[in-house]
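One protein chain is absent from this view; the other protein chains keep their places.
As written, the chains take the letters A and B, and residue 1 is the first residue of each chain.
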Amino acid sequence: MSAANWRKAMNSGAGRIAMGAARPTVGFPTAPASIDDVVAEGDASVSRWLRLLLQHVRARHVAVLAFLLVFPWIASPFFTFQIGAQSLALGIIALSLAFLAGYGGMISLAQMTVAGIAGYLVAIFGTSGTPEISLGWPWWIAVPLAIAIATVCGTLIGWLSVRTEGIYTIMITLAIGVAFHYLALQNYSVFNGFQGLQKVYPPVLLELDWRSPMPFFYLCLFFALGAYLLVKYVNRSPFGIALQGIRDNPRRMNALGFAVTGHRVAAYAFAGVIAAVGGVLFTWYNGLITPGSVGTSSLINILVIAVLGGMRHPIGPFLGAIVFVLLQNFAIDLFDRERFNLVIGGVFLAIVLFSPDGLIGLWARFANRFAAARAQSSPVARNAVAGGSSQR
Amino acid sequence: MARSRKWLWWVAIGGPLVAFAIWALATNERLFLVTLLNGLTLGALYFIVASGFTLVFGLMRNVNLAHGSLYLLGGYVGFIVAERTEWWLPAVAAGIAAAALVGLAMQVAIFRRMPGEDLRQTMVTIGLSIVIADLLLWTFGAQVHQMDPPAWLAQPLRGLPLIGAYSSYRLSLLPLGIGIGVLLWLFLNRTRVGMMIRAGVDDRGMLAASGVNVNLVFAITFAIGAGLAGFGGVIGAVELSMVPGEDTRLLLASLVVVIVGGMGSVVGAAVGAAILGLAETFGLAYAPTYSVVFTFLILVLVLAFRPRGILGRPG
Partner (left out) sequence: MTQGKRMFVRTLVGAAVAATLGFAGGAAAQETIKIGLLATLEGPFAAGGQDGMRGAELAVKQRNGTVAGKKIEIIKASSDAKPEVAVNATRKLVEQDKVQIMVGPLSGSEGIAVKDYAKTQPNITFINGSSGAQATTLVNPATNFYRFNTDGAQWMVGLGKAALDKGYKRMMVIAEDYAFPYSQVQGFMTEYCKLGGKVPLKAWVPLGGKDYASVIARVPKDVDALLVVLGGADAVNFLNQYEQAGGDKPIVGGSITVSQDVLNYRGKKRESLLGTLSAGPVADAYDAPEWKQFVADYKANFKDGYPSPSLFAFVYYLNMKAALDGLDAVKGDLSGGQAKYREALSKLTLKTPTGDVKLDENRQAIGTTFVTEVAKDAQGGFYNKVVKKTDNVNQMLGQSKAEFQIGSRDVPNCP
């Protein structure tokens, strides 16, 4: 490519996106607003942020957020705790996998392992029902330390996996994940073997028992929102864009001077933090951690959740988690609970075969069809359809 | 790699192993020799199953995570046939055929429709493995299915020097594994189809461009790979019994074998299987609570220093 063409490319859409100026069309179709003018106007950073916020926030975001905030007040404690909080915690872990897979092109089955490591460390550093193993440190030491060490483990797993092509990543991460499962199963001095560690609860702070349904739901909601916003932010940052470039064509990115392996390992580290936070929350939800939590079926369940929801947008894993948890709990009422695996496997298979973008993909196609119907009358809507259908 | 560095690696890894072997022989020679045999025979079983996996992966870049389910399917079908006919050979044939047919169906009906989408194919195999495992659980129940060895292998071999008695069936796994390995090598290196497969592993596009019916080659390869899994299943039904959950265990063993030995290489699978089998059995015999750590350590070391496996080739 000649120098002039290169300069043109860098200064046009793709380049501007890399500079963080425009929004890439990933996920839902968006309205074709001209953001450059908005950005150019605001001088003071506060008003600029405010305008960016108003630009990005849509009615649907407000509606969903309001619903989530009000949810514990209108639903039973069972729904708040077992359905709501569990979906949020699982969704966070699945989000880490969706980030790596959807934006990094690396399907890592070891995200649940990282989450499990964080859970085990919280139990070992903090209090549990096995005082011979737990060190009994206060939560404000135990939890950050657990998350930090789990992130380091996640980075190590990433470093081991990224030096080969993408297709090997599934194999390698699955093997590492299962090796850790057997390690936790057979080791008694640190992991307490088959029994695992019981009575791992969040602390009692500010006179609130954080494991009772409502406070725990809000705790999970807080971290789920944080993870969601963080992933959305990173996706539009230069790092995130570079990562997507590496997903699409690592050789070209390498030629452009990006450190491919470094970016990938950094992505694993970022995903590791998210998975670790989700792991701590999930362990607190269960009140215990056992080797079964990091076994093969648990590892694959996270992949199922991420694929079910769709990996193109950070809301996907949470949608997938809700559907998964609902199925898990109510399958026995609809059909044989014993055949739950058959149903989940069948749904997963159907999604991969017919709608690889998961529920979001189905939704987008559904919405597009209606938008297409309306597009006959409105040129603006026609543009929206064209913009939206450019998603992959 | 420079010759001196290669020597260094051999000494660094071989040294402690030789020291350990000498110590073990000195303290309890019977245990050491029996464990050695156990490891090699277990490795033979792993090799038979993993060779199918690596064949499919090497040629079609398809990580077939339903490989374990095919193993289970072959084992159950073999068990049923053995129960009905009281013969071992038809059971083996039935197990191989059942797995091969299902594998063929998978390739023709599903994978052919998504050429080149490696990750998507792999996810399909994950879904298939869950579905097949549950269907088998539904059909055969959760009870243990223990197949009997053929009558001429049912009695233990007695009077062996130093060891005493050893399971003759288990011992027969070793020549069986070697035989399968030789047959595979002959197939890949001395037949036309084998030549096409090797060419496809090196360069898929070129193979298609040179006018070979690539779909046919893929179908044959997948059928052979699946058939090997089914064969492993019948053998395993005798040695380790059939129970839900065996599929994930054998799948993971195949994964580790292929990662350690080299992706897409049958000789690599043999090396990896031997290493894994020996590591597992020696770990169980000498340090039961840490046996998994050895496997883990080997996995991590190989991934850190030779990411493609010991005998792996660049993709």
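The rule is simple: a contact is a pair of C-beta atoms (placed from the backbone, for glycine too) under 8 Å apart; a residue touches a chain by one contact, two chains touch by 3 or more.
Only a predicted model underlies this, so the values are computations on that prediction, with no experimental measurement involved.
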item	value
Touched by the hidden chain, restricted to displayed chains	A, B
Candidate in contact with the missing chain, chosen from A:Gln82, A:Thr261 or A:Ser355	A:Gln82
Selected residue (touches chain absent from view) among A:Ser47, A:Gln195 or A:Asn254	A:Gln195
Interface with the unshown chain - residue positions in subunit B	30-31, 34-35, 38, 42, 79, 83, 137, 141-149, 154, 156-158, 164-170, 239-241, 243-246, 249, 280-282, 284-285, 288-289
Contact set of subunit A toward the excluded chain (per top definition)	29, 31, 59-60, 63-64, 67, 71, 74-79, 81-83, 86, 129, 182, 185-186, 188, 193-196, 198-199, 286-288, 290, 292-293, 328-329, 332, 337-338, 340-341, 366-368, 370-371, 373-374, 381, 384, 388
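Definition applied: only the chains that are shown with their structure count from here on.
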item	value
Partner subunit B, residues of subunit A touching it in the complex	107, 160-161, 163-168, 170-172, 174-176, 178-180, 182-183, 185-188, 296-297, 300, 303, 307, 339, 341-342, 344-346, 348-349, 352-353, 356
Subunit A-touching residues of subunit B, taken from the complex the two chains share	61, 63, 65, 110, 118-120, 122-124, 126-131, 133-135, 137-138, 248, 252, 255-256, 258-259, 263, 288-293, 295-296, 299-300, 303-304, 307-308, 315
